[in-house]
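With one protein chain withheld, the remaining protein chains of the complex are depicted in position.
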């Protein structure tokens, strides 16, 4: 029984069999981070380039700490200008990390809400430079469509603010984005706080989820990583299985033709 | 890696390694029902006794259709009086199905909402007769406590009306019931519509969930059964792992001390 | 323009033109309480009899503090047995407060959740003794129907726990109770925290609301009392006006046949 019986999710030239992507921030130790990453079954791990000193002669410790089986997704966390984001991406590519980049253009330091204008501009520029750009964005169907049109490799709407664990606050908008963005994957990025949130994101039609804080700050991060692995499998499978329609009148699970009693629910 | 690393859930004298219980109503065919039950990994399957003709000389077909590995949980669906419920329980025991019974005392035929008064009375009587009673109930913490005090083997609050698929409408009340009922398991019964709902029920502290319609009426019931299996595993594991605290201010996943840029999020 | 163009709400032999009932607990001073009661426009004010020393030769101060225009609704807050509730009701009647009584039979001291079994029993007994009983109850449609059948003068489901200010947690259940209870008014009692909650309760079909903490603990209780007065008017009027149907696809407010532009929204 494979994790993804429906085949891998494809982002740019890459294919991932696990639909759970994870972050590397906030862990108490690199050892716990490593173990959690392994337990999650992920194949794509995001790293803030700011945390990695690429100028060192030897390989940076954080990158060394990651299992060789996972692909590194450098992100532009902390960049507030398009130029900064381009610089970080260039550095990552020059350091051999590759051309897959996660774009974060924060416009609000308190809520870590993305700036829609800078995000679109930076996406254009990074695509022109040949990057496969996974774009963190506000949950805006029209902006999501613009990002796809400009060549984003994946559109990553937030479920709720980064690190908040509030879950998918506006469930309907994820479906709307999925209706608009038809050529590249949707990844719910930010806000997932519990396994149910991850399952819900997938059942709403997301192609993958990215989780950091909910794993790193769980009481047992390794156990939570496994919970999230199962939650993403459950949500994806539930999406593919086709959920029942919600009913606003109850109906008997057990059909009414009974032997023992005659006066059954109508 | 076991499904339940925390040990089985115990109901009366019985122990179940899977925390997913399933129903048998509404399936298009017995064959699909059988396959879904197997895919779910369940060890406890509920059957409306009304659907089973126990007077036949040979074993009723529905019971024959169930895998021998699962325990049968006869339920009193369709009973509107305490006497009816006692009669159904007696018949089930006489037929050799055993002394584990699911009590449903419906007080509202349209919403299939349980009658709190009759439910408590029938619970007392069934316990006196030596049954292990799993009690379907409205999501009422005080009533739940009464049911435990009267000897119920499991308290089964509804998440939303039977067959509605609306999920856990009042999330807080499940936690309250769990605080009050400390000696026997809580099973969320009714209302689960999607994998995320099942995971949420478990993360709210339920010891198990009972699902029927969400599997039987999925477009692919067998795939959904597997999704629910994973969702319950995910939710239970997430509960045990201890979720992060919800935050109402975002905080950066990637800590602020960066190499590349100085002006990082405060 | 009257507050209630649809006529008064009738409870037992009484009629109230304002559909806002208020409590008297938790105020910083009797003076603020008096002013808030006046600003609310209420005609029915509930008082815990425990707070009133009826053995004093002169009129108790709390009752003196209330405007003479409002009717007093003694409540049984703090009673944990049917006998206690009956005693409180008898004392109130003997003291000349009248035969209208609010029954509260708390079954959970932490959540102040009512006990459904004792509530039904006490209702029967109080009705037999000739009281007009307004019954605080859990939001349970079947129990609500039992209470009406036993002669309750009003059924008062909680929106959320007393004093919590969480609002109407389970919006659908209020409508269900209203469908079941057709002969006496429904009053949403407990949980209202803001003006929007009061309006929502009325739009869901409640005949009145009872508010205490949300007014008493507002920063400006008198202003909040007025806000609640308007909110109840708004919600009642909105209910009578018949709300639009919720749409899950947007539609243009401004019809598409335009002069200036041709390419209008489809």
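Lettered A, B and C in written order, each chain numbered from 1.
What we mean here is this: a contact is a pair of C-beta atoms (placed from the backbone, for glycine too) under 8 Å apart; a residue touches a chain by one contact, two chains touch by 3 or more.
The structure displayed is predicted, hence computed values, not measured ones.
Displayed chains that the missing chain touches over the full complex: A, C (touch as defined at the top).
Note that of A:12, A:41 or A:114, the residue touching the chain absent from this view is A:114.
When the missing chain is restored to the complex, the residue among A:19, A:176 or A:229 that touches it is A:176.
Of the candidate positions C:32, C:112 or C:127, contact with the unshown chain belongs to C:112. The chain not shown here touches chain C at positions 1, 23-26, 48-55, 75, 77-80, 84, 87-88, 91, 106, 109-113, 161-166, 193-200, 203, 212-214, 216-221, 223-224, 226-231, 233-235, 237-238, 240-261, 263-266. Residues touching the missing chain, restricted to chain A, are 107-108, 111, 113-117, 120, 138, 140-143, 145-146, 166, 169-170, 172-173, 176, 180 (touch as defined at the top).
One rule holds for everything that comes next: only the chains that are shown with their structure count from here on.
Taken as a graph of touching chains, this assembly forms an open line, each chain in contact only with its neighbours along the path. For the pair chain B and chain C, the distance between mean C-alpha positions equals 34 Å. If each chain is reduced to the centroid of its CA atoms, chain A and chain C end up 45 Å from each other.
Chain A and chain B have Cα centroids lying 30 Å from one another. Touching two or more other chains at once are residues 248 of chain A.
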